[in-house]
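One protein chain is absent from this view; the other protein chains keep their places.
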Amino acid sequence: MYEPTRDDKFSFGLWTITKKVGLDPFGKPTREPPPPVEVVRKLGDLGVWGINFHDDDLVPAEKASEKERIVREFRQAVNDSGMVVSMVSCDLFSDPLFRDGAFTSADSRVRARAIQKAMRAMDLGKEFDAPLFVMWGGREGTEVNASGKLLDAHAWWREALDYLCAYSEEQGYGYRFALEPKPNEPRGDTFMPTAGAMLGFIATLEHSDLVGVNPEIAHEIMAGLNFPQVLAQVIDAGKLFHVDLNDQRFGRFDQDRRFASENPSTALYTVALLEEHYDGPLQFDSHALRTEDMDGVWDFVRGSMRSYLILRERAAAFADDPEVKQWREAYYVRDGELEGLLAFSRDNSKRLKEYEFDLDMLRERGIGLERIDQIAFEHLAGAR
Amino acid sequence: MYEPTRDDKFSFGLWTITKKVGLDPFGKPTREPPPPVEVVRKLGDLGVWGINFHDDDLVPAEKASEKERIVREFRQAVNDSGMVVSMVSCDLFSDPLFRDGAFTSADSRVRARAIQKAMRAMDLGKEFDAPLFVMWGGREGTEVNASGKLLDAHAWWREALDYLCAYSEEQGYGYRFALEPKPNEPRGDTFMPTAGAMLGFIATLEHSDLVGVNPEIAHEIMAGLNFPQVLAQVIDAGKLFHVDLNDQRFGRFDQDRRFASENPSTALYTVALLEEHYDGPLQFDSHALRTEDMDGVWDFVRGSMRSYLILRERAAAFADDPEVKQWREAYYVRDGELEGLLAFSRDNSKRLKEYEFDLDMLRERGIGLERIDQIAFEHLAGAR
Amino acid sequence: MYEPTRDDKFSFGLWTITKKVGLDPFGKPTREPPPPVEVVRKLGDLGVWGINFHDDDLVPAEKASEKERIVREFRQAVNDSGMVVSMVSCDLFSDPLFRDGAFTSADSRVRARAIQKAMRAMDLGKEFDAPLFVMWGGREGTEVNASGKLLDAHAWWREALDYLCAYSEEQGYGYRFALEPKPNEPRGDTFMPTAGAMLGFIATLEHSDLVGVNPEIAHEIMAGLNFPQVLAQVIDAGKLFHVDLNDQRFGRFDQDRRFASENPSTALYTVALLEEHYDGPLQFDSHALRTEDMDGVWDFVRGSMRSYLILRERAAAFADDPEVKQWREAYYVRDGELEGLLAFSRDNSKRLKEYEFDLDMLRERGIGLERIDQIAFEHLAGAR
Partner (left out) sequence: MYEPTRDDKFSFGLWTITKKVGLDPFGKPTREPPPPVEVVRKLGDLGVWGINFHDDDLVPAEKASEKERIVREFRQAVNDSGMVVSMVSCDLFSDPLFRDGAFTSADSRVRARAIQKAMRAMDLGKEFDAPLFVMWGGREGTEVNASGKLLDAHAWWREALDYLCAYSEEQGYGYRFALEPKPNEPRGDTFMPTAGAMLGFIATLEHSDLVGVNPEIAHEIMAGLNFPQVLAQVIDAGKLFHVDLNDQRFGRFDQDRRFASENPSTALYTVALLEEHYDGPLQFDSHALRTEDMDGVWDFVRGSMRSYLILRERAAAFADDPEVKQWREAYYVRDGELEGLLAFSRDNSKRLKEYEFDLDMLRERGIGLERIDQIAFEHLAGAR
């Protein structure tokens, strides 16, 4: 039970195993992961469908000369495992070069280097037929508003995205781009800090049709937002191009905890929305606790997928519960006459403006949210 | 010194004096304000330029029959004081009718009633030539994702905005609309919770050109965001239609504190951006502490404007400081050749992709943010 | 199943039904509850064991002259229902008199009035044999550190508590006192804002043995803290005199949501600790959403208790799971020789200082927290 298959389309970032080795600002690494090729094989054995990476995860700068071999062996491992490369990304945050921004650096040389590196990452991704390019602007922000670049930063970032979209089209790569927002960390504040802000930004881009959002549970929680509600806006806008599943406690550093480990209710409604409105990769952008050795890492991988499958079952049972169906029917009140007036016309607006409502009745009827919320809890707890 | 004039375009909401009377979830009102007409006169005496209101602030439901007289007397008071009505709004949150949403209620009768009320508020605003219609969706959210309406809520809200824009156009009102986001309170979570989310939503509207944002310092702080950075995105998008100045501590109920009282640095950079990129009303959407009697309320009004004027002086001195000018010149590094390659063409992208950067030099040069930030603090503290 | 009995010792505050009527800073009341006597009967029917109140909840100022009758009828209703009055409290926050503090007001007349009111509330509680006096200092804080009273406030609050303890002893009331911390709201910041701070404060009191803590889930979450860990410190200090069960999202106004509705994991570990280390009242200090009519209020009451009972079952199953037992045995590593050296003596400390540890082995062994956490999630979800 709760065993994943390729059809579930679960994916992991290579870095979540190979680079998240327990290093933190106050402590040294605690474990040594196997090389990428072995990681892929192990993930494949555990039922994972997709793997993906930043350029440097696969081909670190110091191994640039071995790129061809690395690519070949990694492709082989992916194929052997029956897996796919579900997306590719570009690391524009690790190198000290980008310490004050990559696309939003006030130094045009740094901006140019960032675009160069992104083009090369796109080339690399195409060696694996990756259909999607995910972009997280880890250093695109500031701690010091006195820098005076707040407006320029937005213009520069747009310039970079327009450039990269043009490059993808001109090369015939056909990438779709997914912007990944995060409110802070490693910068004190990141520009365009939430999924909503990214939607606003996309509307200003030249190739806005190619660009969508990669919302991440932990990142929206860091802004104190309600992830399922954020996800609903992204879906409503037709911009859910990818999704990062993990968990987080609000008011803390970026934890990237195991999916559903902190906020099971958030996870439940996230699963419900994804199952109904999305069929892309289900990416776990998270990592095992620093306390763990490699056994703990594989426990974390298994647990992430099991929890999703458990919650998928719970979400389906909730939706099918006859009491829930009945409740929802009562909740959605439809009034034919008034709904007719909601189609705007001069006449309809005039009639609506003069319509006499039974206000007291509308004020007094119970809405019933406590009951439905309790039923949902009981489904979550497997108690119905 | 620091005495406001009409040219400063400071405005207050009527409700910030007449309705914020010290009532809170744990205590009874603590003061009795004078009637609206007297409030206007007093604000005019203190140098305020604009006044504005929700429909019910001026004409409460129980005085509907006296509307004509109320409007006449209020207009007289505004004119006598040499003030203007800078915007109008509609109260879609006080009435229990809207307890589960106004434009996003699952009950189509409630949605229709909300649109009706908004049209009537637009009619009222035009009696004062208000050019702007501000919309805060206080009840447009939920505490219970189990309700199942997350996607519908976005569609319903869009339907309402499209309707009201059409109404304004059809009536020849020529309103511009400013959406005011707030992440939570009074609902557990509000849909489209930040200025960024509103920008994303606006892009999906039929009359998106008529609709902008009314960002509020306190509301973005409630999402832990950096207000000057949020403001910069709104300006970048050409959507800064109005602004609400106040203050707030993160991680708390909506405090609506006196401008600059909690986060003077945030206030400083906000003033700097507004002075350079905005010339609309400077609205104080805040209120005196519950501890205050009416003397304290007027202290609060005076203090709000004084603080803005002090910070305007500080921001100007900072921008004019020769050391700052020199620092900024060094910060913005321009490289002619590379900037040329940043104009996309097949050839330029090819050349950029192969360009050899002096990476180590770029990694090692100091950025100098501590120094500029210290200079800014010293200007804020009046110590330079 | 999951039906509460008197043995479960569930209690509710009268105010959670009668005073929480949907009034909030942005909206009017949404429901009209029945009178106290009927509330008690209904709660009794639902399986509740204890009821409690603030002085004014039972005898509002305007009904002071009817006190004797009210007390008599209420006592009758409690007795008829087979319930008990589990504690009593004093409302020192509603009256505008206390708007700048009760025990910590800078006005000695207000401090005196607060102590007077608390003594009278103690007298009232003894008419019902209440064994415990809970004290929440809703207005004991400030928004304005410039007031200059930060140190005096602590001294005044101590003075008040010493006085009230002395009064209780002198009258032979035998109360135990439980201080209820809350970090903010209605004040911008409350003095002694967390359960930990209250423990620190208690240590400075004259009658510190009589005084303990009433930790509340929502209040500690408002400070971003981990409630089970806070609870553990209170238990460790021997100061868990009462507990308030509810729920809350961090970074928000005081929500007082239904127990387990927001953070089921927090609720699970809370239940586990309480079942093992506490046998006092299980108080639900929470209220139904503003969207609800009285049917929704009773749904909320029922749901609160059902959720506790479900989680009690889950916590027991987790503790009894053989895999968990095995894991815990491995987790607690005992080394006889070293544990011997941990008994301090000159000689032991010398030997410990020179002991040679196998550091690499200790660095490399897996701790296994991901696995145990996943098992716990699966128990919470009823999936094991």
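By written order: A, B and C. Residues from 1 in each chain.
We take it that contacts are C-beta pairs under 8 Å (C-beta built on N, C-alpha and C of every residue); 3 or more make two chains touch, one makes a residue touch a chain.
As the structure is a prediction and not an experimental result, all values here were calculated from the model.
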Problem set entry | Displayed partners of the chain not shown (whole complex) | A, B, C
Exercise. In the complete assembly, which of B:G13, B:G196, B:G224 or B:P281 touches the absent chain?
Worked result: B:G224
For this session: Kindly note down the residues of chain B that lie in touch with the hidden chain.
Result: 2, 30, 224, 249-252, 258, 260-265, 288-289, 291-297, 299-300, 302-303, 306-307, 310-311, 314, 363-371, 373-374, 377-378, 380-383
For this session: State which residues belonging to chain C touch the missing partner chain.
Result: 95-97, 99-100, 106-113, 115-116, 119-120, 141-151, 153-155, 159, 162-163, 166-167, 170, 183-184, 188-189, 191-204, 222-226, 228-233, 235-237, 251, 265, 269, 273, 277, 318, 328, 331-335, 338-339, 341-342, 344, 346, 349, 352-353, 355, 357, 359, 362-363, 367, 369, 372-373, 375-376
For this session: Name every residue on chain A in touch with the hidden partner chain.
Result: 22-30, 93-96, 98-100, 138-139, 143-144, 184-186, 188-189, 222, 224, 249-255, 257, 289-291
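By definition in this document, only the chains that are shown with their structure count from here on.
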Seminar exercise, completed: chain A to chain C, mean C-alpha position gap in Å, rounds to 37
Seminar exercise, completed: CA centroids of chain A and chain B: separation to the nearest Å works out as 29
For this session: Could you list which residues of chain C touch at least two other chains?
Result: 30, 224, 249-252, 289, 291
